[in-house]
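Following: one structure in structure tokens, then a few remarks.
With one protein chain removed, the remaining protein chains of the complex are shown where they sit.
The letters A, B and C name the chains in turn, as written, and every chain counts its residues from 1.
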Amino acid sequence: MPESDPMSAHPATPNGCQGTPRSFGNALPVLNEIRHALEKLVTTGEETRIDLSALPFGPGDLDRLTDWLGTGEVEATVDALGPTRVQETAIPGVWLVDYHNSEQQRLTLHIEVAPVPEILRPQPQDLADALNQLDARLEQETGTTPLSS
Amino acid sequence: MATPTRPDKTLGESLQDHGLSRRGFLKLCAATASMMALPASMVPRIAAALEQAKRPSVIWLSFQECTGCTESLTRSHAPTLENLILDMVSLDYHHTLQAASGEAAEAARLTAMEANAGEYLVIVDGSIPGPDANPGFSTVAGHSNYDILMETVEHAAAVIAVGTCAAFGGLPQAKPNPTGAMSVMDLVKDKPVINVSGCPPVPMVITGVLAHYLTFGRLPELDGYGRPMAFFGQSIHDRCYRRPFYDKGLFAERFDDRGAKEGWCLYRLGCKGPTTYNACATMKWNSGTSWPIESGHPCLGCSEPSFWDAGGFYEPVSVPLTANPGTTLLTAGAVGAVVGGTAASVAKHRVKKANADRQPVTVEALEKTL
Amino acid sequence: MSQAMDFLLWTKGPMFTIAMVIFAVGLLARLVEIFVLGRATNYAEPRANEWLPGFRTVLTRTVADPGTFERAPFNVVVGWVWHIGFLMALLLFIPHIELIKGVLGISWPGLANPVIDFFTAVTLLSLVATLVHRMAHPVKRHISTVEDYLVWTIVFLVVLTGYLAYHRLVSPYPLALGMHILCAEIFLIMLPFTKLTHIFTAFIARWYNGAAFGRKGVQS
């Protein structure tokens, strides 16, 4: 990953003087929470978001959690109000959504347990607008109004 | 710091006008939820509420303070977001930040108060020399802090006391409190007062409270000290990543011992985490980099009342405040010994007297009882 | 509720000083009152020196003789359990060690919190058992005075508030801690004026007992 590792716990923190960060044991409960969420997604289709920046992690805890979750196939960046990096973990359906501002500072970090993170999906109002937009473009290209059926 | 406006557009409209996409708005809501310490599941509700929210007018009053609170706010770790939030409000008076000065500045305050009577928010940082104190201790434009506060608050919707000085009196109020410093809630009784304590408060907490007011149009749930539960509902100790070490009984005893290096609990080094309610453990400081305990220093308890007078920063919570307790104990013991000695001497004398005056039991005396 | 921190600081500050002064004055007065009375010279030819047997009894009386254990096992076991639990919590809980270090300047190693927690829970249960026993056993019921119940209450409250504070079951925490400290202060204040004095005088009593018997050639 690039120098500004989006999944790193403390992008702004230089390595502590003690070297390797220790685990403070606060990551494991989150893993359990993710498991519950995944179970819910599988059985009822209900999606879950976990705000990792609201958890009392010690140095190293977040790294350990992301290490555990691993890296999956999908990686995406949403460019709106600064970059938002979406990374699928090695567990399908579990996503890391890392919200940054335009100055590369993290706003918040979520785990989303969903088929696709919400921020990747077009918003319903945007979809409604999309049709109009496309029609407008077609009209521009062909000069005719497309048949609506 | 534009001229005071009475914003009529909703926030959603105004953001769209700024060219913010829906995804951008969604991101804003996620960040806002995080800032308000609300669960991520609240994001859709926040989005709906924010879409309808209106920009309030805000008047920021600085009294006996060090500007640390303002520094904290302007160093907030999400400046873009910060700007957005500040854009969401209309900060009509803040004598440190505003461009206008002198009479123009004061005029801005009065204008805002008049234009938004009953609806504006007052943010206060710094403590106030009370009504009985010498008003000259702290003045702005020739008016005492007390007068300004009372005048400004009169038609406010609510007051947010930012920082421990405004919330609880803070440093100015520490013994012997030479300026007769009082907190906002000591003085303002007829308006809702939200305390955002801390020396300084976590910047995200300041904006979080604003965001809450903005989002939901009402004050958040408060604790016994008038602090938003979302940020002050749990103690540092309860949210501390070093808590497992406390539970296991693993403590640093010096700043350079093994425990300190291993990141063990700092209780014995004077950590006030157990008695301190704040959001440092999750919100952290300096762009989420770290916070005092993570950098190896015990919590000072800065968000609690009387924290300057609550014992040495490096004395554990359980240590009493009595100065020279050993001497007190010895002196009291000595007094006790003297008191006991005197009392016992009297008693001993009675024993001796009883022995000296004792009449032997005779056969005759015994016979009389039969 | 909004005064929790002020309350805590009051218990840690002025109230602590008051309690400590009353405790020290009272206890020393009490001890001096005992020692000044002295003992009459004993002219009877001793079988043994009294010092060693005296100190031996100070220790041995901690353990009941087998017969007594057989006749009053509940009394003996529960008494032991709660005393040990109380002492462990009092002397080996890290915050208490810090308190003692802060006041007396001496300290020693403590025990891990979960161990103390366990002993505190056991102490609470056994204290309840002692109360039930006091109210149910004919002898104890007969000889019990208001003072006995008062002392039980304060001892129980000290342990209970400590347990609540540790588990942060009372909110806000400063209130919980303040209540615990206040109870401990009431305990300290009551100590010199109630049977709690036995914490100190029992050792004197045992010594006198052991010395009197030891001089006659019996290890009591």
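Criterion: a contact is a pair of C-beta atoms (placed from the backbone, for glycine too) under 8 Å apart; a residue touches a chain by one contact, two chains touch by 3 or more.
Note that contacts and distances are computed from a predicted model.
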item: Missing subunit (named according to UniProt) among the choices "Cytochrome c oxidase polypeptide III", "Oxidoreductase", "Ferredoxin" or "(Fe-S)-binding protein"; value: "(Fe-S)-binding protein"
item: Among the chains presented, those that the missing one touches; value: B, C
item: Among B:Asp17, B:Glu103, B:Asp132 or B:Glu364, the residue in touch with the chain that has been omitted; value: B:Glu364
item: Chain B residues touching the omitted chain (full complex); value: 339-340, 343-344, 347, 350-351, 354-355, 357-370
item: Interface with the undisplayed chain - residues on chain C; value: 26, 29-30, 33-45, 47, 57-58, 61-62, 64-65, 67-68, 71-72, 75-76, 79, 137-145, 148, 192-193, 195, 197-198, 201-210, 212-213, 216-220
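Going forward, only the chains that are shown with their structure count from here on.
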item: Topology of the chain contact graph, where touching chains are joined (line, ring, star, complete, other); value: line
item: Nearest-to-centre chain - CA centroid comparison; value: B
item: Separation of mean Cα positions, chain C and chain B [Å, integer]; value: 39
item: Inter-centroid spacing, chain B versus chain A (mean Cα positions, whole Å); value: 34
item: Shared interface positions of chain B, touching two or more other chains; value: none
item: Contacting residues of chain B [partner chain C, same complex]; value: 223-226, 235, 237-238, 246-251, 267-268, 274-275, 277, 304-306, 309-311, 315-322, 325-326, 328-337, 339-341, 343-345, 347-348, 351
item: Interface residues, chain C side, partner chain B - complex; value: 1-2, 4-6, 8-9, 12-13, 16-17, 20-38, 94-96, 98-99, 101-105, 110-115, 168, 172-174, 177
item: Interface residues, chain B side, partner chain A - complex; value: 20-24, 26-28, 30-31, 33-35, 37, 39-41, 43, 77-81, 239-244, 261-263, 281-282, 286-290, 294
